[in-house]
Each structure stands twice: as structure tokens, then as C-alpha cells.
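The other protein chains are all here in position, but one chain of the complex has been omitted.
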Amino acid sequence: MAAEPVRGASRARGFLGRLRAGDQVASLITATFAASVLLLAALLVFELFRGSALTRDKFGWAFLFTGIWDPVAGEFGALPFIYGTVVTSALALAMAVPLGLGAAIFLSELAPPRISDALTFVIELLAAVPSVIYGLLGVFVLVPLMRQVGAPYGVGVFTAAVVLAVMILPFIVSISREALLAVPREQREAALALGATRWESTWQVVVPYARLGIFGSVFLALARALGETMAVTMVIGNDPKIHASLLAPGYSIAAVIANEFTEATADLHLSALIELGLVLFLLTILLNGVARLLILGTTRRGTAQ
Amino acid sequence: MRLALSLLALLVPLSAQTLVNGAGATFPYPIYSKWFDEYHKLHPDVQINYQSIGSGGGIRQLEAGTVDFGASDQPMNQEQLAKSKIKPLHFPTVLGAVVATYNLPGLSRELNFTPDALAGIFLGKIRKWNDPALARANPGVPLPSSDIMLVHRSDGSGTTFIWTDYLSKTSPEWKSQVGSGTSVNWPAGLGAKGNEGVAGMVKQTPYSLGYVELIYALQNKMAYGLVRNAAGKFVKPDLASVTAAAAAAGMPDDFRVSITNAPGKDAYPISSFTWLLIPSQIQDSAKKKILVDFLRWMLGPGQKMTEPLSYAPLPQRVVAKELKAIAAVQ
Partner (left out) sequence: MSRRRFVNALMFGITGLCALLTVSVLFFILGYLLWYGGRSLSWSFLTQLPKPPGEAGGGMANAIVGTGKLLLLTTLIGVPVGFVAGVYLSEFGSGSFPAVVRYTADLLNGVPSIVVGIFAYALVVVPMRHFSALAGAVALSLMVIPITMRTTEQFLRAVPQSLREAALALGASKWQTVATVVIPAGFRGILTGTILGVARVAGETAPLLFTSFGNQYWSSGFNQPTASLPVMIFTFAVSPYDDWHRQAWAAGLVLLALMLTANVAARLVLSPKVAQNG
């Protein structure tokens, strides 16, 4: 058998030939599986739209801005849940980003490679801890602690934010560290050559250079925090109202769906819950999209890993 | 290879047992759980799997057909029945009491609650434990000046229905502002999931107040208060006062009745029946046989198991009426 370039051979053999060779079949089969992914995603979006049709027709855009959640009267508004979701996530970011970025800087700039790898390995294991276990620790450890520190209920928006912060920490550390490591050595050396201290070189040159990747990690962490269900449900207090105090209970989109979905007897109630799911879905897609763009930007610019 | 085979064996259904699935109220969960456990011991080939997800959940999943029977502390109303495809039959099972449970550190006395005080607390108008409305009913008791940490249900609950039904009957302000139902727009407080969740939250939060079925307060050694009934007397919730509340009530043919705020000087005003919702037509004959047999057992030996768990057994006349009504299950 003489060696043949593949493409020329395929064309030369004709359709039956290709079929016999099985390539066409293989291509078709694998493409079908890939298409099934598309089908599933499309079905998901379709179901979300269909299930929320009742409330979308009845309330329109006002659904997003109304603050009442009254199943008895049939009045539904997403505002308290959007508030709870956004505030807990924003607070979580405010706590996790400085901590995570600091850790990432240490791991990429200062720690010797072996120690850096070992510590990063351990930190990434945090991402493997299931959500319900964070919830368990939240209920039995954090909530009593919060009661001592000033939140009378113990559960609340701030408590949920703390739990979320711990959960998104490994993402920020891991991805920021990668972004920082991708910064070319020349940048650091140039700064040092100009007389900067290690810190000045890091903070004023390396970090800005890696900022796309770092922002990417922040967006990714945010997207995760928004959709987090179990840990938040267990410590947020389940109160569909907006309170002035951060120590007061609140509610998030994911938590209310988890609590009320199996029981919504009225069609309108069910539709409202599914519409909340749709809102969350769209928000997460948007953030994930931005995150991917930002992270992609870094890895293209930096040196090959 | 052997490992793979035995793993796959996990997936093969064992045909010896029949599984009947039910879901619904958390109010009677302790007694239902006991009943299904005992029934399984008597009939090892029958497994009745009951998940307590709240009365609202029970009704909804029954309507969706994803469970074989439901359980609810709120009887379905006319509108729900009209829309229902299943047209479930209501079978009362036990009588229970919804109590005001609280956590006041250092205070082990039983507090008295008037209907106005309860309405005021749940409306958010009465914020502190030493409010005059509470102090008046509890002379001489050192009530703290702390805020009342209010807990209600976050899920669709028949227990909520019983509680809000009572408040609606005794407080016109509550009725117009909030109303009654399994899920209401609470003016104050935070939500916990299930009777279990409310009990858990109150137990762990000092100065908190919530409403739970009596057995949850008893099992967790939590304090609960007396409530003033329609006859003006402060009554402690227990088997006798719950039975007294049921004694005065008539029982319609479809068994849907509310006994909150019952007349009678010894009646506990926040009492209620709780119901099993059985579809009027059951296709699967094996499951139908099991459910019918269980109902009969429940109305006989089952009723003897209620008292240790602090539920009151059904009045004799109700039992007799139900035994006749079982024939309606097709």
C-alpha cells in the first residue's frame, strides 16, 4: 500500500469508497452527538420561555421592578430576589477579590514554583467541595458566629455573602495566578532594571498587564456566585423583602426557586418562578460570555503555557 | 468485570416490592412516618415513601401525577377542586394543634397569647417582647425588652393555612391585609422550610417566635404558649383541648372542614384535621389495593399510635363515616 495524502485519497475514492472507509459515518455520528448538545440547550431555553409565558404576558417588564411577592393575591415581582442575588454576589466579590488577588500575587511572584504548585493544588481542591457542605458549615458554624457578632437572626444577606466569598475564592486565585504567570518575564525584568522594587514591579507592571485575565476571573466568579443555590438557601433567611440592613434576612432567585418550585399550586406562581429562572439564566450567560472574552484575551497575549 | 456486573445489578429493578409514593404536609410527618414504618413491618413487600415537602407541594405533585397520593392540612377549596383533573378524596387522619413556640433564654414559664397579640406580632406591629399587649396577658412575668425575632414558613404550608385561617377569623385587620392560604405575603419575619425548619430556627435563635405543629415543639423540648379561645379562656394545646375543638364541629360528607377558633370552653382554638388526598380513580390496581388497605389500617390500629406522638385520634363518628367513604375510591 502506497502512502496517500488523506484528502486526495478521499476524493479519489468516491462516495461509496468513503462510506466503506467509515469516515463519513464516523463524522456523521459524532456530529449528531455534537448537535444533540445544541438540541438540549435549545430545549432548555424553549422550556424556560414557555413555562414563564403566563407571567411574562401578565406583568411584562414590570416583573423585574416590582417588589411584591404575594402568592395569595397573585402579585409577583422579581425585585427582592434580584436585589438579594446581586447584593450577596457583590459583597462576596468585595471580600473575595482582594483576598484572592493577594494570594494569586504571592503564588505567582514570590513563592518558589514547587511550593506555588502545591499550594495552588490545595486551593483548587476548595472548588471541589460541594455546595451543600458549605451550607452545612454555614448553618452550624457561621450562623451562630454571626449571632454573636451582631446579626440577631444569624442568617441573612451578609452571612450568605461570606459563604459565597469562600466558595468563589479558589476561582479567583487559580485564574488570576494563571494570568499573572502568563505575563512575559521581560516585563518584570524591565521594571526591575529601571530600579523598581519587586512589589512595585508587580503592582505597577505585572498586574496591569494581566488585568484582562484577572477581570475574567472576577466575572467567572460572579457568574458562579449568582447561580449558587444550596449554600445560600441555607443561610439567607428566606425573606422576600428588601431591608436596609445587610445583616437582615433576604432572598435570592436560586433560593426561592429551590424552596417554592415543588409546591407552587397556582399556574401563575409556577410561571413566576420559571421566569425568575429565565432571568438568572440570561444574567449568567451574559457574565460568562464577558468572562470568556476577557480570559481569552489574556492567554492570546501572553506566552504559550 | 465482576465489579461492573454488580454495579449494573444495582440498576435492575427488584420486582418483589411495590413502592407507593406520596408527598405533602410536614404537619403530620412524624405520625405518617411512624405509620408507614409500622405498616411496612406488617407488610414487608409494601413500601410507602412519603416526602414532607409542604401541603402545597403535596397538592401540586398529586395534580401533576408524579406521586400516588398527597397530604395536606389545608383542604382543597372549591376553585382548586373544580380545576382538578384528579378530583382527590379527602380522608382526615389525625387532629393536631399549631402552637406558638418561642425561645426566651432564662424564661421557662408558659406565656399566654391573645388573638390580638398574635395578629399584632405577625403583622409586624408588635415588635418587642415586653409590649403591653403581651404584658397584659402575662402579669408578673419578666418579659425582656428585646425584639421579637419572628419566623414563619417559606414553603407552601398547610400549617400556615391553619395559622392564618385562625388569624383571619379573629383579626379583621389580618384578614384584610394578608388573608389566609398556604403561602401568604408575610408583613414581617423570615421564612424557614417546613415545620422542621421553623422549629430548627426558633430553637437556635434567642428571642424568636414561630408557629409549629405541637409535636415539633415537644420533640425538641421547646416552650410553647397558651392561646385564648373563643370562650375567653387561655387553653394549653394538648390532646384533650384539640379533641374538644373537634367535638363541636360537624363533619360534611367530603370531610373538608375547618375547626379553628372552635366554640367550647376547653377547645384549643388553633386545631385542625389533616387529610390524605387520595385520587378518586386509581389505575394501578396493586397500588389501589395498598392505599385502600392502608386507609383501613390507619383508621383502626393506626389511630392507637397517635397519642404518644401528641396527635389526637379522630372522633369515632368521623372514623365510621370514613370507613364508609373508602368505597368511593375506584
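As written, the chain order gives the labels A and B, with residue 1 at the start of each chain.
Basically, a contact is a pair of C-beta atoms (placed from the backbone, for glycine too) under 8 Å apart; a residue touches a chain by one contact, two chains touch by 3 or more.
Bear in mind that the values here come from a model prediction, so they are computed numbers and not experimental data.
> Of the chains you can see, which ones touch the chain that is left out?
Taken over the complete structure, the missing chain's partners among displayed chains are A, B.
> Which of B:Glu196, B:Asp238, B:Asp266 or B:Asp293 sits in contact with the chain that's absent?
With B:Glu196, B:Asp238, B:Asp266 or B:Asp293 as choices, the missing chain is touched by B:Glu196.
> In the full complex, which of A:Ala78, A:Leu93, A:Ala151 or A:Val166 touches the chain missing from this view?
For the chain that is not drawn, the touching residue is A:Val166.
> On subunit A, what residues meet the omitted chain?
1, 3-4, 6, 21-23, 25-27, 29-31, 33-38, 40-41, 43-44, 47-48, 51, 98-103, 105-107, 109-111, 119-126, 128-133, 135-137, 139-141, 166, 169-170, 173-175, 178, 197-200, 203, 223, 226-230, 234, 254, 257-258, 261-262, 274, 277, 280-281, 284-285, 287-289, 292, 305
> Residues of subunit B in contact with the chain that isn't shown?
Touching the missing chain: residues 7, 10-14, 17, 19, 21, 23, 29-30, 33-34, 36-37, 40, 47, 49-51, 64-67, 192-194, 196-197, 199-200, 203, 215-216, 219-220, 222, 309.
We take it that only the chains that are shown with their structure count from here on.
> For subunit A and subunit B, what's the span in angstrom between their mean Cα positions?
39
> Can you list the residues on subunit B that touch subunit A in the complex?
23, 53-57, 59-61, 63, 80, 147, 149, 154-156, 178-186, 189-193, 201, 204-208
> Give every residue of subunit A touching subunit B within the complex, in rising order.
68-73, 75, 143-144, 147, 152-155, 237-239, 249, 259-260, 262-265, 269
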